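Below is one structure, written out as structure tokens; comments come after it.
A single protein chain has been removed from this complex, and every other one stays in its place.
Lettered A, B, C, D and E in written order, each chain numbered from 1.
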Amino acid sequence: MADLSTVEEFVPIQQKELLALLSTGVREDGRKFDEYRKVEIQTSIYEKANGSAMVKIGNTVAVAGVKAELGEPFPDTPNEGVLTVSLELLPHASPSFEPGPPDENAVEMSRIVDRGLRESKAIKTSELCVLPGKKVWVIYVDIYAMDHDGNIVDASGIAALAALLTAKIPEVKVEGEDVVLLESTKGIPMVERPVPVTVAKIGDYLVVDPSLSEENVADVRVTMTTLESGIVSSIQKSGSGTLEEPDVLKIYDLAYEKGKEIRSLLAKLG
Amino acid sequence: MADLSTVEEFVPIQQKELLALLSTGVREDGRKFDEYRKVEIQTSIYEKANGSAMVKIGNTVAVAGVKAELGEPFPDTPNEGVLTVSLELLPHASPSFEPGPPDENAVEMSRIVDRGLRESKAIKTSELCVLPGKKVWVIYVDIYAMDHDGNIVDASGIAALAALLTAKIPEVKVEGEDVVLLESTKGIPMVERPVPVTVAKIGDYLVVDPSLSEENVADVRVTMTTLESGIVSSIQKSGSGTLEEPDVLKIYDLAYEKGKEIRSLLAKLG
Amino acid sequence: MADLSTVEEFVPIQQKELLALLSTGVREDGRKFDEYRKVEIQTSIYEKANGSAMVKIGNTVAVAGVKAELGEPFPDTPNEGVLTVSLELLPHASPSFEPGPPDENAVEMSRIVDRGLRESKAIKTSELCVLPGKKVWVIYVDIYAMDHDGNIVDASGIAALAALLTAKIPEVKVEGEDVVLLESTKGIPMVERPVPVTVAKIGDYLVVDPSLSEENVADVRVTMTTLESGIVSSIQKSGSGTLEEPDVLKIYDLAYEKGKEIRSLLAKLG
Amino acid sequence: MSESVVLITQDGVRLDGRRIDELRPVKMQVGVLKNCSGSAYIEQGKTKILVAVQGPREAHPKHIALPGRAILRTRYHMAPFSTDERKSPAPSRREVELSKVIREALEPALFLEEYPKTVIDVFIEVLQADAGTRSAGITAASIALAEAGIPMRDLVTAVAVGKVGGKVVLDLNEAEDEHGEADMPIAMMPSLNKITLLQLNGRLTRQELEEGVNLVKKGIKELYSLQKQALRARFSGAQVEV
Amino acid sequence: MSESVVLITQDGVRLDGRRIDELRPVKMQVGVLKNCSGSAYIEQGKTKILVAVQGPREAHPKHIALPGRAILRTRYHMAPFSTDERKSPAPSRREVELSKVIREALEPALFLEEYPKTVIDVFIEVLQADAGTRSAGITAASIALAEAGIPMRDLVTAVAVGKVGGKVVLDLNEAEDEHGEADMPIAMMPSLNKITLLQLNGRLTRQELEEGVNLVKKGIKELYSLQKQALRARFSGAQVEV
Partner (left out) sequence: MSESVVLITQDGVRLDGRRIDELRPVKMQVGVLKNCSGSAYIEQGKTKILVAVQGPREAHPKHIALPGRAILRTRYHMAPFSTDERKSPAPSRREVELSKVIREALEPALFLEEYPKTVIDVFIEVLQADAGTRSAGITAASIALAEAGIPMRDLVTAVAVGKVGGKVVLDLNEAEDEHGEADMPIAMMPSLNKITLLQLNGRLTRQELEEGVNLVKKGIKELYSLQKQALRARFSGAQVEV
């Protein structure tokens, strides 16, 4: 909104300072516009979950826990497992988060992560069917934002992906209508690695992986989830600002590039 | 409460003016005491609903949508279909309506409409049974008050009735325990046309079909639902005022008379 | 907290007066420290409940209603009946109680009563199994605190126990997969009589069965549920104060002694 | 509403032995609770109800307060153990509606303008439900309000009439309510002869409607005198118990 | 998203006979309700939506008010009878999300700073859902805001593009949405050429993304002129009806 003269006077002081800095090509924490913070991924941190991961992007921390349970399929997809993603913004993560049922921000972010996984067809849900029409694996992905220093959505999406990639579910034996859980385990059938990358627009500048102080002054954030092939499987503009038309492809290019880097980290999880 | 001297001073100024006008035999909008506003009924306005209707009473607008789904009967009526009526006061309809779960006014009005239909045995629920004890038609009537210029309850009740009268549900074929929905449709078995008519008491005057400004100053509203035969199948006094004993039959007579007029409009729906 | 000098000044005036009185060995209502108020128990007061009881402790009144319904067992205890205890602090009981879903105090108290019954294995839940894995008796104990003059938790626990001890549930005949309820009834299989007794700590004094004014100034309340054998089956410290180590056994001795007295009243119920 | 049960004989004797115009046995007590402003307990047949009044007291949150008068709030609620099948404690739509019409039945009797900025709460708890709970609740609530010292134009007294086995009868019990043809609860300020609650579920002709309104007045007259008796007992200092 | 249905022929003709770059039939009316500040009704194919604006009005509760500007609140909600299977009236997670992105699509167009301490409510009710409900809701909301007299930088206009049978097409209907490969709703301030909403569900290549953004502008241009026409009809005093 920075080009609208009437709004000029409402630009908060921090934004002015940040813009001045950005005009010199530098970000507040010294990063380049297209530079992601250091990403750390730990997996299998909770033994009681089928899969789990903690992702740190700088000081931002998210964990994801995967629980798999046998349940009923949806009537319109009787031969497919079910994926359920939810995100809680823990009150630990920020003085501005309240405990309780998810607010619109938590709902939006969990739906971005969910869509990234679902629309990319990352999970071969047909292989999660145990007894057609009766028993399928229901995969719960519960994400916790634990420390909020900006860009929770990427941390959440990467944590969800890492937890899913390393999760183990029991093998089963079907005897008539009965399902027996075996001791042996197998992975969740993942055929894609959809990685969300968020770009913030501050004034006219696009910066990747915004920090908390950048988010606080950004006009808009856009999260794009891309696949190895270059396909984009989910886009979400968030925030009450605007984009120029050429921004769309610029953001795509940033998201795809950074997605590749993160995907290479995930490859090391084995 | 107008006859209680202690309350005199609390009578709002509008009520005084309205009473002065009523004492000359005229209503604020020029109607006679027993004159209903113009009623318009449109049906089959939403293709995805099994039945639908929009009713306008002057500037008051309500729509009703009927959805029929196969479901389980109640344990104590295993051979009867199920009727479920609910009413939402859309925030569109009035600056005083809040979005969200129905408040006591919406609950009361939907229960008046519900009782009018149910107690009159308007629907032959036994004909909605498909597989005794297992599958019956569940008929949802969802009513939306869209524009509130007084007397929402009549508009809602008439819309519900019009939607039910013109609804089409699939014919079914029962094969053992399986129910097959056919392409052909039939109507909902309606044997009565219960029409709610509301009368407001303002001071000592009874006026039919109150407008919003009349409702705002009325001591009491009474809704009576009558059938062609003259039977009254539901009564509800609403509002913190009182009635004299003779009012009951006076209101009945007004409700029955106006109910006949509205029933003749409904007859034209075919 | 009375021994912490920094808090001294915050001790409310009533507590000071009460402490002065207690230092002379007397309680505000003339009772001795280890004296329980008069307990009255009436049972079978509601014909529609399977069991019911009203307990008065002085002016404190609680009622409990027991309803037994056939339902499904929990998956991990397929051969055992289900016990469900809940407590509502009726707004009748105190100007400080709000209507609506139970607050943390009501939840805590119902869980104390529940644990007293459950952990003592008072009910032989295996005898409440009707069709293993499919149908068991579900026993609902709904407790109402009706008048709050202190020590609701004991009144509630005793009322629950009295209602259970005198409840009658139908005998059943199992024919294949069908369960037929017979006209004849039997009692709920109770093998223990767990009685909760509450002791308040005010300053350094321990007083049994606190009145409302004692509760209002007490640092801590401790409820211990004991059995005839002397076994303690539930303890709960409540309130933001502290206990000294020796208090634990002192309270136990009070609770066991008073529990015996109350158990002898219950024995008279037959 | 099947007629297979004979609810009333040719001679006008009902299942429980009552005549057409006969109330069920009624017991009322005022002042049964200590920690509220007013209270009453009523038994009408097997229906058992406990009512408490809290207030007038300061409105919370403050913004709900009205400058010129007290707010009356009512809560009609049924205990989980009050019905044949256990009732969920969450308020049903029926309870929401009844709370509203009961409030509107009591409000005309109260001089709410005497307590500006306050709230008066009336809590009606149905401990056992055997028909006629809203009317018995109103009857008890008005004497609980009187005990609380709220000035009133008149008591409010309520009872239902109904149609059973083709006849208009007074004060339905549960079997009559379930298998009968109509249920019409009415509340009045008896001395002022004003109706403050009027509802009907069921089917009545114009003539039955008229009959019903006449019959209900007999029941209300009897209940009114029991209300006054209960209040006298309370204020003459007689011992009362829940 | 199975391809068993042929959604588009070799010649680029879609199931409902439309060309790739063709909107569904659109009908818009402004001022259809009397008891709100502004209102609009839109039909886009079988999608039918009613929008009302209430406000600017005093914020309730007061503590939510902002000293320097109005708060914009939006509610996107689907009627229970709007979908093939009855929708529960409780707001779904999808409705929560759409309410948020719609608010953020409208907000850049509004001079909210002209109404400090107030609230402006936009209520979007989907009466029949046949794809494209969020974009049609935005299109209608912005003309309802205009009718309410809220000053705006530009209207906001929205429509979806998608990928169906391998082709990028304009304004999906429900069958195309369900069986197609991608759905990308976009909102713009057309004169200012700024994007205010951008979402994608589905799978697109970089090139398809580019194509989509270009195609959407054609649809937005056409809808923009229909919006202006509807506003002119309203303010020229033409009779409008729901």
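The definition used in the following text is that a contact is a pair of C-beta atoms (placed from the backbone, for glycine too) under 8 Å apart; a residue touches a chain by one contact, two chains touch by 3 or more.
Predicted model only: the values in this text are computed from it and were never measured.
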| item | value |
| --- | --- |
| Full-complex contact with the absent chain, from C:Ala20, C:Val107 or C:Leu181 | C:Val107 |
| Sole contact to the chain not displayed, among A:Lys135, A:His148 or A:Lys237 | A:His148 |
| Touching the absent chain when the full complex is considered, from C:Glu47, C:Asp204 or C:Glu244 | C:Glu244 |
| Missing-chain contacts mapped onto chain A | 46-49, 52, 54, 59, 61, 63, 65-67, 69, 86, 88, 90-95, 99, 101, 140, 142, 144, 146-149, 212 |
| Positions on chain C where the hidden chain makes contact | 1, 4, 6-7, 10, 104-105, 107-108, 110-111, 115, 119-121, 222, 224, 227, 230-245, 247-249, 252, 256 |
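Heads up, the rule we're going with is that only the chains that are shown with their structure count from here on.
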| item | value |
| --- | --- |
| Common touching chains of chain C and chain A | none |
| Any chain that touches chain E and chain B | none |
| Angular offset of chain A relative to chain B [C-alpha, multiple of 5 degrees] | 120 |
| Option reproducing the contacts of C-D, where over half of them reappear, out of A-E, B-E or B-D | B-E |
| Most distant chain from chain D, judged by the mean position of its C-alpha atoms | A |
| By mean Cα position, the chain sitting nearest the middle | B |
| Whole-Å gap between the CA centroids of chain B and chain D | 26 |
| Chain D and chain E: spacing of chain centres that average the CA atoms, whole Å | 51 |
| Distance from chain C to chain B - Cα centre to Cα centre, in angstrom | 49 |
| For chain E, residues that touch 2 or more chains besides their own | none |
| Residues of chain C touching at least two other chains | none |
| All chain pairs that touch each other | A-E, B-D, B-E, C-D |
